[in-house]
Each structure stands twice: as structure tokens, then as C-alpha cells.
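The complex appears here minus one protein chain, its other protein chains still in place.
As written, the chains take the letters A and B, and residue 1 is the first residue of each chain.
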Amino acid sequence: MAPVMDSDLVRQSAATLAAAMQAGEVTSVQVTEACLARIDTVDDKVHAFLHIDREAALATAADIDRRRAAGADLGPLAGVPLALKDVFTMRGVPTTCGSRILEGWLPPYDSTVVERLRKADVVILGKTNMDEFAMGSSTEHSAYGPTRNPWDLDRIPGGSGGGSSASLAAFEAPLAMGTDTGGSIRQPAAVTGTVGVKPTYGGVSRYGLVALASSLDQAGPCARTVLDAALLHQAIAGHDPRDSTSIDAPVPDVVAAARAGDVRGMRIGLVRELGGEGYQQGVRQRFDEAVSVLTDLGAEVVEVSCPHFEYALGAYYLILPAEASSNLARFDGMRYGLRAGDHEDASVEEVMSRTREAGFGAEVKRRIMLGTYSLSSGYYDAYYGQAQKVRTLIARDFTAAFEQVDVLISPTTPTTAFKLGEKLDDPLAMYLNDIATIPVNLAGNCAMSVPVGLSPDDGLPVGLQIMAPALGDDRLYRVGSALESALVDRWGHILSEEVPSL
Amino acid sequence: MSGSQTISRIPFEQALDAFEPVLGLETHVELGTASKMFCGCPTEFGGAPNTQVCPVCLGLPGSLPVVNAMAVESTIRMGLALHCDIASWCRFARKNYFYPDMPKDYQISQYDEPLCFDGYLDVVVATDDGPREFRVEIERVHMEEDTGKLTHTGGDTGRIHGADYSLVDYNRAGIPLIEIVTKPIVGAGALAPMVARAYVTELRDLMRSLGVSDVRMDQGSLRCDVNVSLAPAGEPWGTRSETKNVNSLRSVERAVRFEIERQAAVLSGGERVVQETRHFHEDTGETTPGRSKEHAEDYRYFPEPDLVPVAPSEAWIEELRATLPEVPSARRARLRDEWGISDLEMQTLVNAEALELVAATINAGVDQGAARKWWTGEFTRIANEQGVALEDLAVTPAHIARVEALIADGSLTDKLARSVFEGVLAGEGDVDEVISARGLVVVGDDSTLMAAIEQALADQPDVAEKIRGGKVQAAGAIVGAVMKATKGQADAAKVRTLLLAHLGVEE
Partner (left out) sequence: MAAITRAEVEHLARLARLELTEGEIDHYAEQLSAIVDAVTRVSEVAAEDIPPTSHPIPVTNTFRPDVARPGVDREEIAAAAPAWEDDRFRVPRILGES
């Protein structure tokens, strides 16, 4: 394999870099330095990162190189750099969750995801920007300023994990970690032309993942290729006794599925209710083309109905805020983070209220109050209680659908990346971005977004969503990989290569 | 300090002429598990502040709870011992409210799905007409986590009112707390205060026999809130008050009594009883209103999403049922029969909180009469004088066994034994060490005693005459003089025998 140049290093996939390092053609320090240099060059414009852990990353890389040189047998991602969404705790490293209320907070412990990344010898470059406490679809609700979409710096990179998706699209890192509660991995992947996966609920540990909605949150891999995502998925997934909701079962063999990438004989369901009515024309077009590709590859595509999906948005925006309002109560200025208004005579009630007023942004406050409302006495049955029942119906829709087909597909988002500021004044309009991604979070099964081209109407990336049953994560990679291969064959490169230079 | 104005009360008997009380008791039992309810932090009492904490019990962002298996096991056993049904499937719930002693600003508890429910506990109350049995019905037994400990600084009493700021220690946060709630206790009438006390006592003994907790009210591992309402006979139940800070069995009884008297005065004066939380004052036996809440709390309970349901299998429940120990009341009856003592004598032991100590002393080989005598006599007196619990005295059943053995072989008299125990209690060492250090040896050899007797007779010739003349009781003066001369170490009975023999007088 020919040695790769510095400027090319950042454009390689994780799998390629890992192989090159394994073959001794390049060191982890070189790769890490290349990424750091790229970040120095472009992140002024993109603002994907909130914190760059430069020294620690280089020290980790050097240590990996040393061990490899000494003959140690290292894992398949050893030495590969990664961008970590700022919602994961990392000991001694600033973790803000995109909020002022945690400005300067240094956690005293590592999340399980970080522990596993360290064990896999992945080099964590730093923390990426996000909508505050993962509430949003555009990363505009970050208290530290928005991230910009590398495809068009006037546009949003998606949210809440816009920093992670942008870091991939801008070639600042080959791998990134995200979290997905209603689409926060998949929607940014779709609008930045990258790959993002929400694993089966319970598939990846939530210990150290600052909670938004406990029954919906899931950590997941983000990358530029399906195989890279699979390698990352394998490294982080699996049972964790510190997370009571984590599944005690073997991780589905996602890497093998990604390498196989064969959809012959598979039955694929098009969800009627997510069929694209009202979606952007260009999005629908690329989606339909991708469906043809799948058919050409030997899959059988049929239409399937999931009638309760139209209530998913409503159920979601009752359940999420309820759980979030409770999860965010701990941010009260007493033990860590911001404390405001602690003047001479202030009472604890006043200090708590002033701290939260000063520390939380508008979207967070909106959802906290919405959640408080939906749980409050007199309203519980009609709101939160009813939403949990609708959730059961949505799960049953999926179960019924998966009796007919192996996977379901839909466009990931109704539109391509919209302009910064366009939806800020209309919370409901912002919420509609998640209309296709939300059902999977409610039911707890898994889904992936893969890039299927640029929209003919604005030249911006379009994503296709694949949904599989709980613990059927391997099916995502099988279908995603098949589609990716066919499209890369057609284009001559992965979609990310077409991003304008920054 | 209690309020400066006097609180109106109507004397107890009079109150009960006009009204009938309804009681409710909520007790919290802190389990004696090695680790906390939802994390592995140690639970030892008295650790340096904030050294027994971790991300989970501090509620740090990203932390998650994991249920302690032993806590579930203990709760099921408690429920079974209270004749409860055990839920086949139940969940934890979040109770949401803000308070600085709660790291997450919600408490993980159980709401409408308690692990155990619908049980009972039978208690016996002594009345003038003999013992009366009451069945206290149990509404529920559920699991939750304890809060941190607040210390209020500034102000004058260390209570909240008037404090400038507070300090929080989270060592206690997350320790397993089991809440036991009774159904309303109706029909106790004038016996209400005693029924309340008997219930808490019996509950405590039951928990001890199960080995699930220390259940020390004085250390906070058993906490009791007392709910009382009054209504005229035959009318719907009145508004109840809740009284907290009830820290001893005696306080339970006093608090109930006071609330009945207070509420009777309120109602008799044509006023309405306020539904509120009150604070019991140990020093005055009164209750005063606690913090007034401007706005009613809305706890917004919902099922805890970070924990999965608890679904104990039938098999597991039966396994645990087999581990239940003998019920305290059955045990007391058995011991009473074994020891051959009366119900009243057994009750005396229970009231003196001496039953376990006496049983342990008997197990150590001491005769039951002697064991009871020491614990309910001498040691109860000393404990009361020192203001400590009987079980906290430094004297042990082993000490008593040794002393009794020495009395039996004549090495100690009863009087000397008291001096020995005095030394043991003062921390001077074990029985033999105290005897040696204080020189508490019975003076028993005949020649020494005779010498002392002759000396005493010489000193009191008129007494010698009286004894010879038939006034045998006058021998006491000589015996007393000999005891004094031997610093109490003579065997008084032997002195008397020798004296009378010497004088040629029969007993």
C-alpha cells in the first residue's frame, strides 16, 4: 500500500488509517497531528469543537505507537483519532453539554463509552459542539455559538450532534461519537453527507452520558463510511453493569454485516407514513433513486403502513420534556457548575432559580416547563400517561411491520440543511425536522442514516434512513453497506469527497 | 426552642370523652447493607464528610443507579414478616422536588407500585383490665433512598429557622431506606398513645430479629412520623397533623398524647385543625408547627426510566420466606416458659429494654433470676443515672457470668460484686483486672475474721451482752463493724455465723 501524504491523511477512512498504522506506514502521532493541523486550519469557520485536548491526544497517540513498536497486538481502531460529542463525561476534561450551566466543569469520572474508546486505543481529539443538553435539531441552541455545515457555512450542520457530523464532513476527524434521542445522530448525518447510527436502546452504555430523556437516549457511532461506523459500533457496544437498562446479550456482528453488504433476497419496507409527503422535492428524488438501487441489488421493496407514526411527534414531545425536566433538576448550583445570584441574603430557592435562569438557554427552559406541565398533577393521565400508551402502539406498528419485512426505510429528514436562523423563532417548525427519526427512539429499535446523494435543487446532502428491529443492528450495516458500495461505484468516491473546500 | 406562647390543651381523659382519635404511623428503616441502595459506596456511620460518595450518589451528570440486591431481599423479608403480599412486578418512581440534601433534586422511591402491601402487625398493650391485643394493618412497605445530611450554621439552635447558611454531607445520601406505612389505626381510643408506642416497639424488634437494620431511633436508623386526627364519635375523620422529629419510643407515645390534647382544644374552641407538619420537642413534650409551605408540593411522580422493573419470582419469595426468624412475640412466650417466669416479669424485661441482654446472659451460663436481677436492678439504675441506654453500658453478659461464678465459689460477695461492676463500667478493665487492681478479695479466712470479730466485740461490749441476752439482731452492729474494718471485703454471712458461734448463740 502506497504511503499517504499529510493532506491525504485527514481524508482517509478510519479503516484505511488503522491498516496503514498496522502496516507501519504511518504513526498515530502523524495521523493525530494531521487532524489537529486540519482543525487549526478550518475550525475557525466550522466551529465543530468546543475543546481540543491537544496534549493528551498526542500523548495517547505516542503511547500507542510505542506499544505497537514493542510488538503489542492492538485492536482494529488503534491509533485512530475521534471527535467526542460534549455530552460524554471525560475525567479532567471540560464537559459542557453545550450549556453555560456546566461551563468549566471537569468531571471526576469517565463515561463507559470513553473507557471503551481508551481500551480500543482510539485517540480522542476533543469535545464537539451540540445543542444545549442535546435539545435541538440545528446546534443553534448551543450556548457557545453554532456550528456551521461544511457544505455551506451559512447552513446548519444538523442537531443536536452538529459538531460531530461537521467534524467528519470537514475532515477534522475520521470518527466521531454522537447521541441520538430523537434523531440527533441521524439527522446531522443526513444533512452533512455522513453516516450515523442509533443502536438498539440498551446496546451502548449510557453511564456517563449526560441524560436528556433516559428512555430514549442512545450513544452511537458517526463516520464517513459504513464500515468505519461498524468498527466504532463494535468498540463501544455491549453490556455494562453500571447501566441497568443495558442489554446483556452479545453485540450483533455489525462489522461482518458491513463487510458482507449483500441485500439479495432481503425484504425492504417503505413506510407509507414517512413516504415524503410534503418533503423537499430533491430529497424525495434522491430517495426514490436509492430505492431503485436497492431493487437493482436484489432486494424486494414493498410498502408498509405504520398508522400510529403520525402521533409519534406528539408522544415524543410529551415524553422527552417530562424526562428531561426531571433529569435537569440536578443543575441547581449547589454541587458543581454555575452558581448565580448568591448574594448576602439570598435563600437557596432564590439561588437555584437564578442559577437555572442564567445557566439555561431558551429551548431548555421551554422543554423543562413543557415537561413539568405534562407531569403535573391533573395532567399526567392525559399527557404523559397517554403518550406512553401511544408509544406502545408505535412499538406494535414496528413489530407488525418487521413480520413482513427485514428492514424499513424512509428519507432521514424532510429537507436538506436549512439556513442558520431560519427556524429559530418557530419551535414547532424546528421539531418537524425529526418527524422521520423519532419513531425509532420511541420504540427502542435501531436505525442508520446513509448519504444517497446531493439534492438536485440545492446541491446539499440527502440521507436515507434504514430501520431494523431491536438487536437487529447488523441488518442496518448490511443494507447500508450494500447501498454505499453501489453508490460509491457510481460516483467514484464517497459523497464526502464532494464537499467544497473550506 | 419551642414557641414562647403556651399551646392550649385539653387534658387527655377529657379529650377522649369528646373525641375519637385516628392514628397513622410512617416509619423509615435504614437498612444495614454494606453498600448504598443504588451504588457501591460504603454505608458506615460516622465517616468523614463526603468521603463515602461517588458519581451515582452525588447525582453527577451522566450517573446511573443500579439496584442493591440485598436491599430488595431485605424488603421482601420485611414484607413477609409483616404478612404482606409481595408484588409480582413493580417499578421505582421518581419523586421530584428541589432541596439541597437531594443530589438529583428527585428521590428514587416507589409510588403506586410498592414492593409489599396489605399486611398487619399484632401488638399487645397492657391495660388495667389485662393485656389487650391490637391488629395494626400495614398499607405498604416500599424502597427508597436516604438524603444527605444538612447542618445549619448561624441562628441559635442549629435548626433551620434563623440559619445563615447550611453545609451538606452526602455520605448518607443513597443509603437504602424502607418506608412502612400503616393503614389508619381506628378504635384505640384512650390506648392510642400506647398502641402507637407498642407498634413501633414491636416493629423495631421484628426488624432486629430479621437482621436487616440496627433500628436505633437515637441514631436515625429507625425514624417515625406520627399522624393524628380527631373527630367526635360517629363523625367522619378529622384533618390530620403529621409530627416529625420523634426520636424515641417514649416520644412516640408523648407525641400522640400531646396531639390529641392539642387538637381537642382546637376543635373544642370551634376552630379547625390545620393540616400541617409539626415538630416534636423532646424537652417539653409539645409539638410546634414546622415550615409552612406557601405552595402545595406537586411531586410529579413517574416511573423511573433508569431502572428496570423488579419482578421477584415465586421461588425466590418462598426461599426468603424460609429464612424468616421466630416472631418476637412467639419468642418472648417461649423464653418466658423456658425460664419459668411470669408474663409480668417478662413484660418488665421488655419495658426495661433488657430482654436481649438477659437472654445473652443466661446463654453465658448465668441463672435466670440472677441475670434478671442484675439487668433490671443495678444496671437499669446506673443507666438511668447516666442517661444512657442499657445496651450502651460497658458491662457485658460475659462479665456477669464471671462475677456470678466468683460469687458461687465464695470469692466474691454480692456487695463486692457491685464494686467490681463499678470498676468495669468505669473502664478499669475486665472482672479479674478490677478485682486485682482494687484488691476486692473476700476476706474469708477464719483467723482474720475472728480477730476482727474479737476487736469489734471489745469495742462494743454492751452489744455483746445484748446478743448473749437473745437479741440476735444486734449482731448486725458487730457484723457492720467487721465489714467496716475489712473495707467491705468480709463475707458478711460468714462473719455473722462465726460471731454467733463464738458467743454460743443460736440463730
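In the analysis below, contacts are C-beta pairs under 8 Å (C-beta built on N, C-alpha and C of every residue); 3 or more make two chains touch, one makes a residue touch a chain.
All values reported here derive from a predicted model rather than from experimental measurement.
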{"item": "Of A:Val29, A:Val197, A:Leu442 or A:Val499, the residue in touch with the unshown chain", "value": "A:Leu442"}
{"item": "Contacting the left-out chain in the complete assembly, out of A:Ile156, A:Leu318 or A:Ala436", "value": "A:Leu318"}
{"item": "Residue of A:Asp253, A:Glu300, A:Glu350 or A:Glu498 touching the missing chain in the full complex", "value": "A:Glu350"}
{"item": "Option touching the unshown chain, where A:Tyr207, A:Phe360 or A:Phe418 are the choices", "value": "A:Phe360"}
{"item": "Residue, one of A:Ile247, A:Ala401, A:Ala482 or A:Leu495, that touches the chain absent here", "value": "A:Ile247"}
{"item": "Interface with the undisplayed chain - residues on chain B", "value": "33-35, 40-43, 48-55, 57-58, 66-72, 89, 91, 98, 100, 150-152, 154, 160-161, 163-170, 291, 294-295, 298, 300, 302-303, 305, 307-312"}
{"item": "For chain A, the residues touching the chain missing from this view", "value": "105-106, 108-109, 200-202, 215, 241, 244-245, 247-248, 308, 311, 313-315, 317-318, 325, 329, 332-339, 341-342, 345-354, 356-357, 360, 365-366, 368-370, 372-373, 376, 382-383, 385-393, 395, 427-428, 431, 442-444, 470"}
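One rule holds for everything that comes next: only the chains that are shown with their structure count from here on.
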{"item": "Averaged-CA centre spacing for the pair chain B and chain A, given as whole angstrom", "value": "57"}
{"item": "In the complex, chain B residues that touch chain A", "value": "55, 58-67, 94, 96, 98, 100, 103-106, 166, 168, 298, 300-302, 305-308"}
{"item": "Partner chain B, residues of chain A touching it in the complex", "value": "88-89, 95, 97, 102, 105, 107-109, 111, 206-211, 213-215, 241-245, 322-323, 325-326, 329-332, 334-336, 348-349, 352, 372, 375-377, 380, 384"}
